[in-house]
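Left out: one protein chain. Kept in place: all the others.
Showing chain A:
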Amino acid sequence: MGVEDENNFKLRPMKCELNYLSKSDGSAILAQGETVVLVSVNGPLDIKSNSQSIEKATLEVLFCGKGGKPSVADRFKENVIKQTCETAILGCLYPRTGISLTIQELEDYGGLLTCTVNCACLALLNSGMAMRHMVAAISCAVNEVGNLVLEPSYEQVQSSRALLHFVFESREKNLVTGFTEGSFSEDTYEEALARCRLASELVFDFYRDIVRKYSNVI
């Protein structure tokens, strides 16, 4: 893989619409390639006193899969999104309140979780929630020969040896969340991390374009 290759990567085409739902405080629908996710944000709102925190807002994440029935795997996805968004939101500005994030999976052709994290970030931006930084998720597959494929398609995911997912923040491009499937060497990990970090810039640019389109002031 040459240097040229590293700088000329393309992500799967992203299409987004904000304010997709009329009744929620913020919503976004995002398609990355053929994977489509819809996220709605409500809050800050009143919640039960036993789940209130006096220090920061409580984030509730509900993930609805396409199949309908909730499973342990869904809890895991909810946890990933909750932990990531909790870092991004300035929760200390909304103490004793709740913020609810509802996610509906519409199509899954690989990279569902990365698409969900990006869509959640867009929905949070749309709702006007105070945030510490934005987050961008990028996934990377290691194919049979050991080469890295950024934002793999469905077929590439099926045939890959390992899958690595990273979420970066917009300010210093530090790692917020990372999780992996399969096994891989240290060099692969370092390279994947570096390339995904570069690619996250494209996602942030995309956020900027989308927000500019919907905003009259900027």
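The rule is short, and it goes like this: contacts are C-beta pairs under 8 Å (C-beta built on N, C-alpha and C of every residue); 3 or more make two chains touch, one makes a residue touch a chain; residues count from 1.
Following the convention adopted for this analysis, contacts and distances are computed from a predicted model.
You can't see one chain of this complex, but its UniProt record names it "Ribosomal RNA-processing protein 43", from the set "Ribosomal RNA-processing protein 43", "NEDD8-activating enzyme E1 regulatory subunit", "CST complex subunit TEN1" or "Membrane traffic protein". Check A:Tyr94, A:Phe184 or A:Phe204 against the missing chain and you find that the one touching it is A:Phe184.
Checked against the full complex, the one of A:Val80, A:Ile99, A:Ala120 or A:Cys196 touching the unshown chain is A:Val80.
Only one of A:Asp25, A:Glu105 or A:Glu169 touches the chain withheld from this view, namely A:Glu169.
Think of the hidden chain as still there; on chain A it touches residues 72-73, 75-76, 78-80, 82-87, 164, 169, 172, 174-186, 189-190, 193.
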